[in-house]
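Note that one protein chain is taken out, while the other chains of the complex remain in position.
As written, the chain order gives the labels A, B and C, with residue 1 at the start of each chain.
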Amino acid sequence: MTHPILEISGLDVFAPGADGPRQLVFDSTLSVGRGEAVGLVGESGSGKTLTVRAVAGLLPDGFTTRGAIRVDGQELAGLGRRAVRELRARRIGMVFQTPRAHLNPLRTIGDFLTEALVHVAGASPADAGRRARALLDEVGITDPDRRMRQHPGELSGGLLQRVMIAAALAMDPEILLADEITTALDVTTQEEVMAVLAELRERRELSLLFITHDLALAGAVCDRVNVMQHGRIVETLPAATMRRDATQAYTRTLMAAALDEAPPIVAEAGTAAPPILRLEGIRKSYRLRDARGRADTLVAVDDVSMELARGGSLGIVGESGSGKTTAARILLGLETADAGRIEVAGEDWSRPARGGRGRRHRAKLAQMVFQDPYQSLDRRQTVEQCLREAIRVHRPRAERAALDARIAELMGHVRLDPALLGQRPRSLSGGQRQRVAIARALAADPELLVLDEAVSALDVTTQVEILTLLDTIRRETGLALLMITHDLTVIRRLCDQVVVMRQGRIEEHGTAEAILDAPQADYTRLLLDSIPREGWTPRRRRLGRTGSLATVTRSTVIPD
Amino acid sequence: MSVAQIAGGAVPTVAKRAARRDWLFRGALVVFGLIALAALLGPWIAPYDSSALYVGPVNGASSLAHPFGTDDVGRDILSRVLVGAGASVFAPIVVVLLSTVLGLGLALTAAWFGGWVSGVVARVVDVIFAIPGLVIAVLAVAMFGKGLVAPVVALSIAYIPVVARLTQTAAARELGKPYLAALRVQGVSSLAICFRHLVPAMIPVVAAQMAVGFGYAMLDLAAISFLGLGQQPPAPDWGSMIAGGQAGILAGAPEQSVFPAVFVVITVLAVGIIGARVTLWAEEKER
Amino acid sequence: MPPLTRTVLARLGGMLLTLFLASVVIYSAVLLTGDPIAALAGGAKPTPELIEQIRAAYHLDDPLWSRYWQWLTSAVQGDFGRSFVYKTEVMTLLAPRFGLTLQLVLLTVLIILVFGVGSGVVAALRGGAVDRTVAVLTSLGMALPTFVVAILLIWIFAKSLGWFPVYGEGGGGWDRVWHLVLPAVSLAVLFIAYLSRVTRSALVAQVHSEHVETARVRGIPRSRIFRVHVFRNAAPQILAISGTTIAGLFAASAIAEVAFGLGGIGSLLVQAAARADLPVVQIVSLLLVTIFVVLNAIADLCSALIDPTSVAGGKAA
Partner (left out) sequence: GGDADGASAELTLVDAQPAGTQPVDEVTWAIVEGEPATLNPAASANLVIPNLCDNLLSLQPDFSVEPGVAERAEFVDPVTFVITLRDDVTFWDGSPLTADDVVYSLQQSTDPASQWYSAFALVDPDPATGIVATGPLEVTVHFVAPDSTFRDALAGQGGAVMQKAFGEAAGPAVGTPDGGLMCTGPFELAEGGWKPGSEIVTTANEDYWGGAPLVKQLTYTFVNDGSTLATALTQGEIDGAINVAPSSRAVFEGDGAGTLTVGPSTASYSFGPVSATSAAANPKIRQALSLAIDRQQYLDTVVNGLGYVQKTLVPEFSFQSMEAADVYQAGYDALAEPTVDLEAAKQLVAESGEDLSVPLVVAVPAGAKEFAQTAAIMQAAGKEIGLQLEIDELQASDFGALFYDPSKREGIDFVATQGYLETPGVLGYPSLFLLPPAMGGVFNWSEYNDPDVTAHLMAARNATDPQTAASEFVAAQEIFAPEQLQVTLAGTYQLTYLNSELSGVTTSVAAYSSPWALHLGGK
């Protein structure tokens, strides 16, 4: 009875290919003991997701595996389909990175939570309902009764992620598989979700297989950490002593990067040239309909002004829903501001560009990397087609060879294997997608680059490389950067100015050092505290604060 | 270490399945190619003059001289099938292309501009949709006179709503996706976004619809020419041949209906299979 | 206003507008189909006095718009005018025929839903050989003209087997159903094929979605995943297409009605059009349009009920 709860040994994963199966995961071996939290960190595209998917039986069509996966000593391959399903249902819980896609949009939260209880465990609906409310309460969701009746579309990402966790816990699983569950969340929310998990582990003796690219986070949450690279698990280390024990060069670079030992980039002395970007009194509101269908106005961006010097870099930080993305979209003409003035390189951009030429002109000046890499790529385009199109917009008459050379150059910049050129987004890992998006933005050689959470999905080594790349370009070409992020270490590395946003307004702004080292606003301090680092333990700070969607905020405020 | 196949040895099956599917697809392509060839060369390869009477017995059965038999005025059915292939195959193709282009155009306009434009488009589409096809056909005949043009125009219009509705929802869903915003920021022109991204996104839906629409158009054109509103005799087309030979089926001279019907079925089948394959390809691109 | 009420009202308004516009088109289109005088004279050479009489009785000299308005207002009040050919109230002509067509359509719908949705579901769930077989069969189904199916059925069942009657509507009750089986089948074939495809693709899209993945990891039984997560989510799409299909059946039934000697509104429309019985053509067309629009609106509403997210709606891209 001393079996580890989950044991993967010699796992190979093959993808179907035109010329025979292609191996993606090589001889992967790891185990998670009872009550243990095991981290799986590693390079983007190294096979972390595929590994857990193999455990959960969710590999894409046509994938094959070899090797053994044992749950509590029972080998999955030796069991019948029914038994495997039963085992997965009762003993394994899984939480995905993108909760919104993983919840049936037509079913209420209540249905979702009680479904497994009623239909797998055979509980009565009333019991299941009680249990579901208890679970919601357990993961720190207030007003569970109301939540039970809501649909996923009415909840924010942080709340949904907690719902997912609650649902995964419903069957009292022995192990929870969590694949980058906080990547999409802001630091404060991430901290809360992690705090919830930590509490649960304590209370339930829950085992955890935790996938992340954030070594600091893994170190803070896990007992042991597996490091994966190129489809192989290269090293397994106790979390507490990993800095000391690491033998692999790759692990070391990971840690070096993660622990912020790279020299900070020294900002150039302020130039007197006119700023590349100036926002003045931007305001944007949305008309919404609340849960009962009444009209409601949400002010997403409220009187926001900022300035960015040529070749400078400005960071925008702030909790989820604070209006960061909206401000960026306004700047790029994807939304029209209700009020205020936008000036880029001395031109008035308050109105979106008209016509193709205007748009091309602006595109040459300003580019953006979007928050969700998967969704911002055309699913039907291969990486190559995507880059080619981006380059060709600005060089319509360029020769094929020139384009090919430029594509190769861009791929090199973002450290992408040229072999991936023929892939479509669906078969890229999260980090690979993000890098494609960055390469595409760089294709235009813009003067201003807006990066919306552009590196949060990347493992730290890649992050470092890309940030370094951006910095190099910045120095060489005078590219100005507008970084939107909830990761303050990124700000520290790259930005000379910082704006802290909260609920559509600017809470605080100043130089990076000033904000990070001597924050004035409470809110900024809270943000700083939420950053995972050595010796950090996630704490619950503010209950029910995670609400970011207007509907959610309102429905928590106004009682029935 | 045990070697277990958790997903159950799917590799060979997948390969085999693909091969088998492709075999079907290739077969369909060949069949359709042959039919298209017949449609192009019909009058030249037909063994007899398609409208010459009494080249064989009245309602003659299949024979060496007349492989498909002869019809109720002694015309060679094979020749009529071959000569009729032109109108029978190309008219539905034109209908499908026209209705797809128009429907897609409307849908894209609606989805692109949104707001009142999409309201107007939706209304127009609803109204066309609601009006029985026969009424549209009659209107078209009143405007274009009898012949092939009127029914083709009528059906193209009548099919717009199906295409437009299908694609409008797909387009609206697609337009909400961030990748299109990304393309705009890259400075890609609206036209390029439309045709290189939005339209390809609708290929699965549209291809499936086109294959289905082809079959429907073929049958509807037949019905219209049977009502005397379409192709005027003696120009043969498969639909009116089937309709005209109906009585023969019960009377023991089924050739006149059966052979063109077989051709209709084969053509629609081939198009259906090709359409299904294209849909599948497009879907695979999305996965 | 609750969102559902708002949706219902908006749909209702749109529906009425569509109906109104369609009625304008129909009214003017039908005038092109034939000469009212010719039809009214009933085959005899009309004398100038008769023509005068007819013009007066049917307000043929009034301006078009006022005739249209009169026609519409009385039609809305249930006065459908008199048939040129039968010289009788269109209403008395319509009522029994509508009943028959309704029965035929209902039976057809039943067949279509059972076999169309059924085979679509089976194809989507089983995949592989079953899927391909269904694909081939549906292609075949879509290639068979209704009148060919009708003749084949008559030939097989009536001539060779003698299981079903092949003519007329029979008496009431089971006898009626008995008589309607073959017409309904011949009418259904084409639509079974269509609906089967739509169902299949809607289901396949759901089967591959992430939320179904979640349900699978949670060990939810296959049957429930299918019902609650796959089928229910695909339902709005299937429903919308079904609504359109069913609505279209009322017009499509003409061919089956003629082939099996049934006196329904479809065959009435065909006959009336051939005889230029304009009031009948206009009213039957309007009726078909109304049925179409109303059924579609109902299907839309049902979809909206199934899909709560569509009610809240209103968010532009």
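Everything below uses one rule, namely that a contact is a pair of C-beta atoms (placed from the backbone, for glycine too) under 8 Å apart; a residue touches a chain by one contact, two chains touch by 3 or more.
Because the structure is predicted, anything quoted here is derived from the model rather than measured.
J.: Quick one: which shown chains sit in contact with the chain that's not drawn?
T.: Hidden chain, whole complex, touched shown chains: B, C.
J.: Looking at the full complex, which residue from B:G60, B:G103 or B:P151 touches the chain that isn't shown here?
T.: Candidates B:G60, B:G103 or B:P151; residue touching the omitted chain: B:G60.
J.: Any idea which of B:L34, B:V73 or B:M143 touches the chain not displayed?
T.: Checking the options B:L34, B:V73 or B:M143, the one contacting the hidden chain is B:V73.
J.: For the chain left out of this view, which of C:I26, C:A75, C:L93 or C:A188 touches it?
T.: C:L93
J.: Residue-wise, where is chain C in contact with the chain that is not depicted?
T.: Residue positions of chain C that touch the missing chain: 34-35, 37-39, 41-47, 50, 83, 85-89, 92-93, 96-97, 151, 154, 158-159, 162, 165-168, 258-261, 263, 268, 271, 273-276.
J.: Just checking the interface: what residues of chain B touch the absent partner chain?
T.: Output for chain B: 51-54, 57-60, 72-75, 146, 226-229, 232-234, 244, 246-247, 249-253.
Operating definition for what follows: only the chains that are shown with their structure count from here on.
J.: Give the chain pair, either A-B or A-C, that is connected by more C-beta contacts.
T.: A-B
J.: Could you grab the centroid distance between chain B and chain C? Build each centroid from C-alpha atoms only and quote it in angstrom.
T.: Whole-Å distance between the two chain centres: 22.
J.: Rounded to a whole Å, what is the gap between the Cα centroids of chain A and chain B?
T.: Result: the chain centres lie 46 Å from each other.
J.: Give me the residue numbers in chain B that touch at least two other chains, ranges are fine.
T.: Counting only residues that touch two or more other chains, chain B contributes 287.
J.: Could you list the positions in chain A whose residues touch two or more of the other chains?
T.: Residues 57 of chain A touch two or more partner chains.
J.: Mind listing the chain A positions that touch chain B in their complex?
T.: 9-10, 14, 16, 21, 54, 57, 59-69, 75-78, 329, 332-334, 356, 359-364, 366-368, 370-372, 375-381, 389-390, 393-394, 424, 426, 437, 440-441, 443-444
J.: What residues of chain B sit close enough to touch chain C in their complex?
T.: Of all residues in chain B, those touching chain C are 17, 21, 24, 114-115, 122-123, 126-127, 129-136, 138-139, 142, 162, 172, 175-176, 204, 208, 212, 215-216, 218-219, 222-223, 239, 242-243, 246, 249-250, 257, 261, 264-269, 272-273, 276, 279, 287.
J.: Any idea which chain B residues touch chain A in the complex?
T.: 1-7, 9-11, 14, 177-179, 181-192, 196-197, 200-201, 282, 285-287
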